[in-house]
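The other protein chains are all here in position, but one chain of the complex has been omitted.
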Amino acid sequence: MIRRDTIDVSALPNHAFGSRSIMWWSTMTIICIESTIFVLAIAAHFYLQGNEETWPPPNTNLPGVLWGSINVGILLVSLIPNELTKRAAEEMNLAKVRLWSVIAVACAVAFVIVRALEFRQLEVSWDSNAYGSSVWTLLGLHTVHLVTDLIDSAVLATMMFTRHGNEARRFVDVAENAFYWYFVVLSWIPIYVVLYWAPRWL
Amino acid sequence: MTTAGRGIQSALEPAGMQAEKIADLWQFFLVVCTVVYVLVIIFLLAALFRRRPEIVPKAVSPRVRKAVIAATGLTVITLFALLTASIFTSRGIADVPDRAIQIAVMGRQWWWQVEYDDRDKSKRVTTANEITIPVGVPVTLHLRSSDVIHSFWVPNLHGKRDLIPGKNATTLTIRADRPGVYRGQCAEFCGYQHANMALWVTALPMAEYAKWLEDARKPSKIPSTAEERKGQDVFMNSPCPLCHTIQGTPANGKTGPDLTHFASRRSIAAGSYPNNRGYLGGWILDAQHLKPGAYMPSIMLEQGELQPLIAYLESLR
Partner (left out) sequence: MSEHGADAGSVHGAHVGTVKPLEDPHLKVAHNGPYRLPGDESLHKQLEKTWAPAKDRFRWFKQVDHKILGKRFIITAFIWFGLGGILAALMRMQLSRPENTFLSPDQYNQIFTMHGVTMMFLFAVPVMEAVAIYFIPLMIGSRALAFPRLTAFSYYMFLFGGILLYVSFFLNMAPDTGWFTYFPLASPEYAPGKRVDVWGQLVNFTEISAIAVAIEVIVTVLKQRTPGMSINRMPLYVWAMLITSFMIVFAMPAVMLASNYLALDRLVGTHFFNPAEGGDPLLWQHLFWFFGHPEVYIIFIPALGMVSSIVTTFCRRQVFGYTAMVLSQVATGFIGFGLWVHHMFATGLPQSGQSFFTAASMMIAIPSGIQIFCWIATIWMGKPVFKPPLMFVLGFIAIFVLGGLTGVMLASIPIDLQVHDTFFVVAHFHYVLIGGAVFPLLGALYYWFPKLTGRLMNDRAGHVSFWLLFIGFNLTFFPMHKLGLIGMPRRVYTYHPETAWGQLNLLASIGAAVLAAGVITYIVNALVCAKHGAVAGADPWNGGTLEWGTSSPPPHHNFTNMPVVSGHEPLWHAPEHAPVVTGLASQQKEVLITRAFDAEPDHRYLYPTPTPWPFFTAVATGAIFVGCLFTPWAFALGLPFASAMAIAWFWPTTPKKEGEVPEDDGSESSPPREEALA
């Protein structure tokens, strides 16, 4: 019988937060993928702009800034419950997680409602010209991105009210989901600038 | 004016300044790359079959390490040499005087429309699938497309250049240095009949070119025999004029090739078939069989109409 040394890992925890967890790494990878999509879509937008004398093209109005700007506000406010959800999850405080994750979801719902108004304010249809196609698609991409994360957050929030809520890995999921929300907010800022302010400034 | 035989569509038998420079560059790359390839294979075989000690040495021999570093250094130097040569050739082929003949070429599914511009409208010449140029004079081609992307390529004269719809014309300046006939072909996949979208470039000495241009500016020949006159009637009363123009007649359709000097062309259907009575008859009656998918419809003719029609078209010199 060969004697061999061993490394005993039985004392290790069965979960970890942040960059120690595999959820954090997969979330980061997904952020890379989605960032690439946004960057390319914005690059394509400017590429199309390069073909035009004026931007937006003649006979097309600039989009109104009201609802888009309100949405910036909503997203910035949503960072507060989001951060509190994340902290509560890391402390594994179920009651707090329940409270703040519901508020965070409410913020996202408000955002989606305002987004619907935002589409109406674009002043151009997707099939009128390439400019219209691009602004609709940029806004649409971010909306799809947002709605998926909203569904994700809502499911997780619901789960926290069930008997599955009080588990370590569930708190990790909540924390990583909150981390991802930062990206949702962050990715809106450049798109907001490109859609509403770039044509006014440039 | 004879076809050069094997090399009528070849980058390896340059007949123009640009193609010549590219062929020289190609030769340089070929020699360098062949040497590199042979060296790599020699070292690989030596590594495989060299006599070696019984026991595999533990450490990495410093000589091997040096050899790998040297090979990497040589790679960098070789690439730099190739890059330099390539940039010099790029500049060389772009270095042509401005005073060039201007020709507009429009790519269409699946043929080429060629227009010789002139300030005097009556002197403009429109033809199809054949470009005639003088030897030794730079000719600037303004390339546009009316439908999808095509690519203009006559390898004996120059590399290719894409024709992109909706964009300003791209330009390509060529200079033929030897008289002759050179074949070219669309080089960007453009749909159904991409394979049959060829063209001919004829390079003539200056004097002959001037004569050609003068003839090309004339309207079409008036039918001289009864048969040709009948053929003209058949043409004008068929759907043909809807798409084709014959200068000097009421036919002024724009979607198909201009037929004013049709009989002087080498081939029909954009280089698909030789321009002779047999193929021409087949082309009129059953274009969809000869070039499936082409926009030329198969034409229904009455008994006894085909021969006069062919006679008329063959008279359009």
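Remarks
Each chain carries a letter (A and B) given by its place in the written order, and its residues are counted from 1.
What we mean here is this: a residue touches a chain if its C-beta (ideal position, glycine included) is under 8 Å from a C-beta of that chain, and two chains touch if they have at least 3 such contacts.
Bear in mind that the values here come from a model prediction, so they are computed numbers and not experimental data.
Set against the missing chain, the residues B:R161, B:R175, B:K230 or B:H244 yield one that touches it, B:R161.
Residue-level contact of subunit A with the missing chain is found at 1-2, 4-16, 19-23, 25-26, 29-30, 32-34, 36-37, 40-41, 44, 47-48, 51-52, 57, 126-134, 136-137, 144-145, 148-149, 151-152, 155-156, 159, 163-164, 167, 169-170, 173, 176-177, 180. The omitted chain makes contact with subunit B at the following residues, 3, 5-12, 19, 21-22, 25-26, 29-30, 33, 36-37, 40-41, 43-44, 46-48, 50, 52, 55-61, 64-65, 67-68, 71-72, 75-76, 79, 82-83, 85-87, 89-90, 93-94, 109, 147-149, 151, 153, 155, 158-162, 164-167, 170-171, 183, 185-196, 198, 271, 292-293.
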